[in-house]
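Missing here: one protein chain of the complex. Every other protein chain is in place.
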Amino acid sequence: MKVAIIGGTGYGSVELLRLLHNHPYVEVEMIISNSQAGTELNKIYPHVTTIIDQSLQSIDTKKWAKNVETVFLATPSGISQNIVPELMENGVKCIDLSGDFRLHSGKIYEEWYKHSAAEEKYLQLATYGLSEVYEEKIKTSSLIANPGCYPTATLLGLMPMIKNNLIDYRTIIIDAKSGISGAGRSVSLGTHFSEINENLKAYKLGSHQHIPEIEQTIEELSNQQTTITFTTHLVPMTRGIMCTIHVNLLETMSSSEIHHLYSEFYQTHPFVRVRPEGTFPATKEVLGSNFCDIGLHFDDRTGRLTIISVIDNLVKGASGQAIQNLNLQNGWDIRTGLLEIPVYP
Amino acid sequence: MKVAIIGGTGYGSVELLRLLHNHPYVEVEMIISNSQAGTELNKIYPHVTTIIDQSLQSIDTKKWAKNVETVFLATPSGISQNIVPELMENGVKCIDLSGDFRLHSGKIYEEWYKHSAAEEKYLQLATYGLSEVYEEKIKTSSLIANPGCYPTATLLGLMPMIKNNLIDYRTIIIDAKSGISGAGRSVSLGTHFSEINENLKAYKLGSHQHIPEIEQTIEELSNQQTTITFTTHLVPMTRGIMCTIHVNLLETMSSSEIHHLYSEFYQTHPFVRVRPEGTFPATKEVLGSNFCDIGLHFDDRTGRLTIISVIDNLVKGASGQAIQNLNLQNGWDIRTGLLEIPVYP
Amino acid sequence: MKVAIIGGTGYGSVELLRLLHNHPYVEVEMIISNSQAGTELNKIYPHVTTIIDQSLQSIDTKKWAKNVETVFLATPSGISQNIVPELMENGVKCIDLSGDFRLHSGKIYEEWYKHSAAEEKYLQLATYGLSEVYEEKIKTSSLIANPGCYPTATLLGLMPMIKNNLIDYRTIIIDAKSGISGAGRSVSLGTHFSEINENLKAYKLGSHQHIPEIEQTIEELSNQQTTITFTTHLVPMTRGIMCTIHVNLLETMSSSEIHHLYSEFYQTHPFVRVRPEGTFPATKEVLGSNFCDIGLHFDDRTGRLTIISVIDNLVKGASGQAIQNLNLQNGWDIRTGLLEIPVYP
Partner (left out) sequence: MKVAIIGGTGYGSVELLRLLHNHPYVEVEMIISNSQAGTELNKIYPHVTTIIDQSLQSIDTKKWAKNVETVFLATPSGISQNIVPELMENGVKCIDLSGDFRLHSGKIYEEWYKHSAAEEKYLQLATYGLSEVYEEKIKTSSLIANPGCYPTATLLGLMPMIKNNLIDYRTIIIDAKSGISGAGRSVSLGTHFSEINENLKAYKLGSHQHIPEIEQTIEELSNQQTTITFTTHLVPMTRGIMCTIHVNLLETMSSSEIHHLYSEFYQTHPFVRVRPEGTFPATKEVLGSNFCDIGLHFDDRTGRLTIISVIDNLVKGASGQAIQNLNLQNGWDIRTGLLEIPVYP
């Protein structure tokens, strides 16, 4: 199958290329970047020297839509909403890694993203691509809104509790920490090495655009209203997200009951690994891989469950999950091209 | 004034030496380490070459108690409880940087620290050395239990709320993150560079020994029972602690009211800097200094206050606060030797 | 083909497992570690959870030699020399990642390694496994001494010059820099996070055991005596080696002549990538991959050539090259299992 990638100079795009390089059924027909069209990718990313010889191309849907079956859009928010309609009219399937099609409500999108939303029609067409949860819908959808990195870690961490309706939805507090690659490749003082190295900072308190994405999914699955506290931090490392999720249980459960529930729930999901009782995953233990690793701690003293959920933000939090969704759409084993051992140390 | 430092090979000790080097009234008469007695300190810490020529000495209280007015104990927990009694009998004032004298109850100490507590008599004698809160007691105390790094950041972050009784004590959730120097200089796999670098991990969930220390202080000041959720993480950096504190308010307050309350509260405390509304401190902004910087965010959607409190774990979280307490004990300006600008970047 | 790995708890071993996981013709029959026999590998390295379920086994050559065709020895120096003889007597091929069989002279080994050398017989049997150079010998050898990390980067950087006899052998100066994973997983103050992070240090000046390894190979290929200056540094990062090699040319060449020479020389070697004139590789651009990337700068002012050669010390500098050698021994395409795109960023 031939695919194209739009947004060719970003980290999401090169990670797609790295992962698709291992995929037996997929060929990247073209890499598109309007701003850098004509430049060889290996001039921008020398690490692909001798492996990828393609030059970046400008977008010209008409010309190539016939050859390409699926397009990955790895563009900043606000861009793909303008490209997807034409692609879909030409019969191309779209997997969008930005936030443009994740929220069902254009109004809420505009509140949090501070710019115009995609057309209502496409918002309704889009399937939220949390692979482990919306598997069936994804299989038949031709527009996937690939989840955000934080929502992926958060929602997979909470899912067994939500599906079994075991938590007090008013008490969800997520303390989220991310490596810097989540901010992309655009330069800014906030990603300047000397400002970030040996430094830990909180940002976007109460205003992160992943808040409505998490709430929407929880509400959809639980039929209950929720308002989460979601606090994001930048950690001086390149890759990795950890969500530390605090939530009150509706009734006391033992550690082993909780652990058993999670293990059962994820038994058929190879990319979610529930860690043995009393142990907790570290971000480096999933680096470069599509795994989401989960550790669980129930505190008898407080009646609160603490869930530690880690992913590589560029893989399970973006490009890896996008390929997992591609596998679902095409009826391939979801592990195709994705079952690498994490890079450790 | 002549002082001695016990525990001379640890990070707490070299940080005391760095800070006391700027102190106009104090001379470090001796640096004590039983394990390395006879070795020159600059063989162990070459960065003090030409500045500190002293050799480490073995402990021999009788010999030197006469010359030394105050002793800093920068030893691991379980050690100072055996040294302090003899020192105090010899009329030496003690500032203990370990946890040995922080908890009033030996029983609780033993539950959390998993070894024997100090003698009851000394537990009762000791003053908890949170400088901004127990100022008056510290001035007249001859045994100071210098607070832990996490409790310092947490308690200073919560103090204006506690003193004004504005929070629901059942809802305190502290997501704490620390640089690796908090683990000291003893080698272990958990502090091995290749395991920690580019990695973020949670540890000691529900069992960190700073939990009872925080709860004891909150209860003492509020006369209310509290059971906190306290989750600790290791961040790949050397220095710095951030406590992200989530708490429900008893009644809604505006952001500016909260901010005003904090600013007023800390107006006379030069080491606590309340940041302007809408801004949040990063750990590097206090590196090498005795500041505790605080940022505040009240979320209308959830009714929860999020407090970001940062310190340098080796300064305000240990050696700096110890010197602040020495200043208090001696009636010196608390800023003496401590009013450095943080090292940035 | 079934293989075994001895030294199962080290970084070399887990990197072999990561890479062999992608190898279509190889199955890891057993992972051996005397010190941790009986423990599941995923208890020691949680990142392999659900992927590798094997327990570590104690060494018992007799029992398993029949099932295993090749053994990788990823042990510290001084160990494999005691294991290899028995393995070879049982008809097992050996690829040794330690220094035990690299030097042809036991006497020189003992001078630099400060302990006893392997039996003379095996030193003579061993083939130095620098894949790009000793290709033909490796194909028929049953004992491969896999090169050191620094020698790999250095020798590949110098090889086109050596093979064409263009340099003054008295002038070779190698300024080598390594990430910390090269020091292995054994804990020590020298690999303690707080000592290494934000720090750069030189070590083993004039006494690094890779010096005779580099000199032996240069002399063997050039028939000229050489005494190199080789200075090693530890850089605060986990993976990566850069060797900056300074050498005087026997006669002036233009930059483009040099560049052309290198490009030609390595045209048939897919793992060595000569970078375009005026550009230089960074270590991260080969991270996780078996590439050795080379940049070249000839300075008209000094008549000196500076060669920048980078590898991932755990891949091309150890486990990747070991697999490349396995491929050679078995007549497989050398790229089998190894043609991954580096992990960037």
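Note that the chains are named A, B and C in the order they appear, and that numbering of residues resets to 1 at the start of each chain.
By our rule, contacts are C-beta pairs under 8 Å (C-beta built on N, C-alpha and C of every residue); 3 or more make two chains touch, one makes a residue touch a chain.
Small disclaimer: the values here were computed from a predicted structure and weren't measured.
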* Touch partners, limited to displayed chains, of the chain removed from view -> A, B, C
* **Contact residue for the chain not shown (choose from C:Pro85, C:Pro236 or C:Pro276)** => C:Pro236
* Given B:Ala118, B:Val286, B:Ile311 or B:Ile334, the one touching the chain that is not displayed -> B:Val286
* **Residue of A:Lys163, A:His192 or A:Arg301 touching the missing chain in the full complex** => A:His192
* Structure fact -> The one of A:Leu56, A:Ala74, A:Ile180 or A:Leu261 in touch with the missing chain is A:Ile180
* From C:Met1, C:Leu205 or C:Leu250, residue that would touch the chain that is not displayed -> C:Leu205
* Spell out, residue by residue, where the missing chain touches chain C. => 173, 175, 177, 179, 194-195, 197-203, 205-206, 227-229, 231, 233, 235-240, 242, 244, 246, 280-284, 287, 295, 297, 299, 301-302, 304, 306, 308, 310, 345
* What residue numbers in chain B mark contact with the hidden partner chain? -> 11, 14, 17-18, 21-22, 45-52, 181, 185, 197-198, 238-239, 270, 273, 275, 279, 281-282, 284-289, 293, 339-345
* Asked: In the whole complex, what residues of chain A lie against the chain that is missing from view?
  -> 11, 179-181, 183, 185, 187-189, 191-198, 236-238
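The working rule: only the chains that are shown with their structure count from here on.
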* Asked: Which chain has its C-alpha centre closest to the mean of all protein C-alpha atoms shown?
  -> A
* Averaging only over C-alpha atoms, locate the centres of chain B and chain C and give their separation in whole Å. => 46
* Asked: Could you state the distance in Å from the CA-based centre of chain A to that of chain C?
  -> 36
* Whole-Å gap separating chain A and chain B, where each centre is the average of the chain's CA atoms -> 39
* To do: Pull out every residue in chain B that's touching 2 or more other chains.
  => 179, 194-195, 197-198, 236-238
